[in-house]
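Let me begin by handing over the structure; questions about it come next.
With one protein chain held back, the other chains of the complex are shown just where they sit.
Now for subunit A:
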Amino acid sequence: MSRTPLDTVEHAAATPDVELPWAELGLKKDEYERVVEILGRRPTGAELAMYSVMWSEHCSYKSSKVHLRQFGEKAPESDALLVGIGENAGVVDVGQGYAVTFKVESHNHPSYVEPYQGAATGVGGIVRDIIAMGARPVAVVDPLRFGAADHPDTKRVLPGVVAGIGGYGNCLGLPNIGGEVVFDACYQGNPLVNAGAIGVMRHEDIHLAKASGAGNKVILYGARTGGDGIGGASILASETFDDAKPSKRPAVQVGDPFQEKLLIECTLEAFQEKLVVGIQDLGAAGLSCATSELASNGSGGMRVTLDDVPLRDSTLSPEEILMSESQERMCAVVEPAKVDRFLEICAKWDVIATVIGEVTDGDRLEIYWHGGKIVDVDPRTVAHEGPVYERPYARPSWQDELQADDANKLPRPATAEELRDQVLRLVASPNQASKKWITSQYDHFVQGNTVLAQPEDSGMIRIDEETGLGVAIATDGNGRYAKLDPYTGAQLALAEAYRNVATTGARPLAISDCLNFGSPEDPAVMWQFAEAVRGLADGCRQLGTPVTGGNVSLYNQTGEVAIHPTPVVAVLGVIDDVARRTPVAFQEEGQLLYLLGDTREEFGGSAWSQVIHDHLGGLPPAVDLERERLLAEILISASRDGMIDSAHDLSDGGLIQAVVESALLGGKGARLVVPDGLDAFTFLFSESAGRALVAVPRSEEVRFNDMCGARGLPATRIGVVDADAVELQGEFTLPLTHLTQAHESTIPTLLT
């Protein structure tokens, strides 16, 4: 077996006519020509590997960038933002010297191919982003979307995804405190596995991904580099350099949560001793990304000796090493005097750590292999100056027809019996049913700071034991709403997550998002994306919650059929004292139930229209962000001043869904009366936004009413917390045992 000569920079310059498999690596012809233009010669195989992977949609955001700029341009004034978009994750000031970093990412495609490892490594990746900011991870959340609940493939994908999230996250010792599980046929071939994480640090501990200070050492630590997730690089290796190599490699990376746990502990110990100048995790695009981003964000260049990278498989080619997405690896930049101590800490935790290069004076990223220089590039051209596309977009031809198909005209229940039956069908439907079967596979308790976890409106973590300072996070998205109107749909996702944070008593501060869409090459999808981003950016400006970062996942489609546009929004909030938090569960019989906000006939995209009529059409509920802000203020004040004992946001499923959830969680019923001006059906099922259900102790009623009255928030008394049934006076009574059966048996029955 003979090898062709090493494709060094020199060799590339001398052999301009060698054909490289740029198309197989996913580059377009003009993109390849741009690489040649940047370098002034053809790229080496290693350089091509780096450009191709860093200029991919996933790493470069080339289709979405022009739209995402709005998040910066329309960003509201915020004192809270310490680090904004562009770093591994945004950082928010939560007071008392604490900073919180959080982010949501997608791992959609791998999770369809290999549900367990796809979902597991999704958790691993987002957690490393959090550590890379200098923070200790304190919680994870998982917004998930699957195909139809009764589709056979859902039974393959969902249990694997859930086991993967649990298997990885539980082993890291991170409480899983929130997220969503949604079923819809549109996600059949494209499940959405989004993963979010929160980390906490002191302000002075914020770290950034940059390599500065010539002479500083670049240390690769964590797992050895193997052949997993190298996809395209194998093509390069097999076709150009070594035809005899086995080319079958796992497409999806394999996670080792134990290794990641060690990585967390040793990284945090190194931070504590102030040993780290800059740091970057190795995720998508592996070393290509870490080295080019560190160098690109720093003041100088970088020289790396690839021979020093510890390998799992000694036959890997340099291109494969550069592209490998082996999990549980990080790259740190450390001053020479501190290298020994850094390596000592890694040894204490049995983590392999190797100096693979150093920061240089120049502005080039140079990578060596067997003594030859195989990469010599300006790192900015790899990491930040990739192609940017103004993809054409156009309102889909079917949008008007969809919106004209008004859900408000669907047949409504005519009798009390029908109304009762539809309530039961709603709360038992897969989307509205209890997700306990899923969430009980996640550890909620570890770290001993979990104040609230799902099915509460937001997850809440105490971050200071002395003062009770805490943070809350909620993630929401509604693809049905967004399909009807992507601009409004994105704002509804924002409004719901914002409201969910406020419902628990926390003040919303900032957001992260995960934007899941179909192919950007379809102008209709691109329009959905553009509208959603515009809606979100406008909404964030109005609510005063900046976007701190996030993730775009495109190409979620099978053939011509795209998923519903699904912007998922995570809102982070702060609460001064977690003892003031408000839970969802009814606490005490006799407390007064108030409905806050206005209820209108709004059924477009509603759970009712889906469950009862299998219908999607019309317009989503109207958004009034000023009202959301007022509602949030009232909920936060009422929590702080002890005026309410439970609160629940109203969203999909409407009032009755909220009442049933609060009742079942508290083991107490409710007696409801239809308020003046509303019919029973609209009262129960409308999905008007900007509303919440609260339980007010009788002693607080006057004070609570005065507050709502003074601030102009409609508050309607709709009933009382009762014994053991949910009753709508004059219509029907549903015993809690009956509701429990309906609400809790659906998911286990479908999945076991």
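Worth a mention:
The working rule: a residue touches a chain if its C-beta (ideal position, glycine included) is under 8 Å from a C-beta of that chain, and two chains touch if they have at least 3 such contacts; residues count from 1.
Following the convention adopted for this analysis, contacts and distances are computed from a predicted model.
The chain that is not shown carries the UniProt protein name "Phosphoribosylformylglycinamidine synthase subunit PurQ", picked from "Carbohydrate ABC transporter membrane protein 1 (CUT1 family)", "Acyl dehydratase", "Phosphoribosylformylglycinamidine synthase subunit PurQ" or "Quinol:cytochrome c oxidoreductase iron-sulfur protein". The missing chain, though absent from the display, is touched by one residue of A:N170, A:S212, A:T467 or A:Q557; that residue is A:N170. The residue from A:R34, A:K261 or A:K435 that touches the chain not shown here is A:K261. Screening A:Y442, A:Y498, A:W608 or A:F685 for touch with the missing chain picks out A:Y442. Subunit A meets the missing chain through residues 163, 166-167, 170-173, 256-259, 261-262, 349-350, 439-451, 462, 465, 578-579, 740, 744.
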